[in-house]
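Here the structure comes first, spelled out in structure tokens, and everything after it is commentary.
One chain of protein is taken out of this complex; the other chains stay put.
Chain IDs A and B follow the sequence of writing; residue 1 opens each chain.
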Amino acid sequence: MKVAGVARTAIRRKVAHRAELFVLVLASLVPLFMMVIWMGIAKDAALEGFTPARFAAYFALVFLVGEIVSSTAAEEVESDIHSGDIGSFLLKPFNIAFYYFLGEMASAMVRVIPIFFLVAGVFLFSEAGKYLHLSYLMPALLGVILGFAINYLLYFIGGLAAFWSDQASAFDLVLTYMLTLFGGVLAPLTLYPGWMQSVLEWSPFPYIINFPIRIIMGELTNEQLVNGLLFQVVLVAALSLLANFIWAKGVKRYSVFG
Amino acid sequence: MKTLSAVKALLTARLQANMKDRVPVFVSLLNTALLGLSVYVVIEIFFGNVETIGGWNKQQSIVLYGAFILIRSFVQMVVLPNCEAASKLIISKSIDTYLSKPVDVQTILAFGQLRLWHIFGVLLGLGLMLGGSHAQGQLTLQTLGAFLVFMVLACALVYSVWFSIASLAFWTKKTGNISHLLFMFLTTGRFPSGAYPEWIQVVIMTVVPVFFIMEVPAQSAMGMTTGRSLAGAVLATLAFLLLSRLLWHWGVKKYLREGA
């Protein structure tokens, strides 16, 4: 099986680099800092429906889901394009976006294992556990997978900018900012000003981290759940089409200008 | 001083080089716009729900966020490019070409690089701090003077911390990762130390002195500094300056002994 073979090498590569991946994990502790800040706030001032334990649950999940979906696709695509290594991919009978996708999946798996145990510990040994609704596990997992795909596609498209400019990393900078600000990393989106929430509903950012977390925390009505998942599917389809389109344009440009 | 005149020559050349390229100007403007957006969003989220964070009200928090942006941009403008270049030189052993010259190599390496256009971020941070101070009626000559002193100390401090890390390249190749980690720790300075549990407060006052790098300068802009904070800032800065100097010295010694 071609896919299995490529995936296996991808995982081996990531395991070999696990020390670096671990540092990446350490460098993404922001949700944990936000967790202690919000827990402190909730202790002093009453926030509607938010207890310290609920913040603990929310940010522990942000840490976990954020790690799962986080993507270095943009950097890898950019460096492959700039170094010209992309040329060797063009010769292989394998969908390039899928190749990077498998690499990202592998890296997510390797990174997430230690975090999973950490987060599981939080839920088992603290009050946060009661905010976890395991009956929603299956739809939540589906939400995470779709969120992973959305995030990956966004960064992949960002990385493709390298076909046109050597400053393409500016694009992933924007993406990272947007995801941090509007993805629910700094605070649960329900605490955002109302008008911001209604605008963000139509952007991809809440559907990467915040949405799957709300599913497992049982905050959504069945209708909201189904609508959200449908919107995720639409996003994945639209972004895939866009990625394919830009990729084709980029390759054309690449083969013209070298 | 030939080391100083060498640094001057380097910086002049670097400035000219920065002026030639236009793309980084746009990238940095974009970056600064995003930083501005982040100030707005973060302040809106928090102060839409509470009155104070860690004892700081909305206006004070904006000044602190200004300090965060200023320092962060300073790090990107001066600190990171130099420290990355220094680590790279050490790891690739190209440091040989510098060590065979009669100069203070550390000084040359500390000031040889510059990404000028992050200056927009520095200006945004400065504007937020001084504007916030003015809005609170605190912008007097006295606070301005104190602010300048604390800001210079803060910049020297953050630079020393980073160069200490860069010098670790004499021992390990993973300095890039440690630098990554440090950059993450800087983000804790967006919020006052009072917002964190005590054990984190201890860490950001000593191991990674974010407290003296951002919070104390922000206080100084609002006339809130005391003799104790000055003593603390001076002490922290001197300690880390000494550390960065010693680490470099030991590193070079080790390199000359072992050939790394």
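Everything below uses one rule, namely that a contact is a pair of C-beta atoms (placed from the backbone, for glycine too) under 8 Å apart; a residue touches a chain by one contact, two chains touch by 3 or more.
In this section, contacts and distances are computed from a predicted model.
*Asks:* Name the absent chain as its UniProt record does, using one of the following: "Cytochrome c-type biogenesis protein CcmE", "ATP-binding cassette domain-containing protein", "Protein translocase subunit SecD" or "RsbT antagonist protein RsbS".
*Replies:* The chain we cannot see is, by its UniProt record, "ATP-binding cassette domain-containing protein".
*Asks:* Give the labels of the shown chains that the missing chain contacts, considering the complete complex.
*Replies:* Visible chains that the missing one touches: B.
*Asks:* Hey, which of B:102, B:137 or B:227 is the one touching the hidden chain?
*Replies:* Considering all chains, including the one not shown, the answer is B:102.
*Asks:* Can you name the residues of chain B that touch the chain not displayed here?
*Replies:* These residues of chain B touch the chain that is not shown: 2-3, 5-6, 8-10, 13-14, 17, 92-94, 96-103, 108, 112, 256-259.
Convention: only the chains that are shown with their structure count from here on.
*Asks:* Would you tell me which residues of chain B are touching chain A in their complex?
*Replies:* 23-24, 26-27, 30-31, 34, 37-38, 41-42, 44-46, 48-51, 53-54, 174, 177, 180-181, 183-184, 187-188, 191, 195-197, 200
*Asks:* Name, in rising order, each residue of chain A that touches chain B in their complex.
*Replies:* Residues in contact with chain B: 19-20, 23-24, 26-30, 33, 36-37, 40-41, 45, 47, 165, 167, 170, 173-174, 177, 180-182, 186-187, 191-193, 196.
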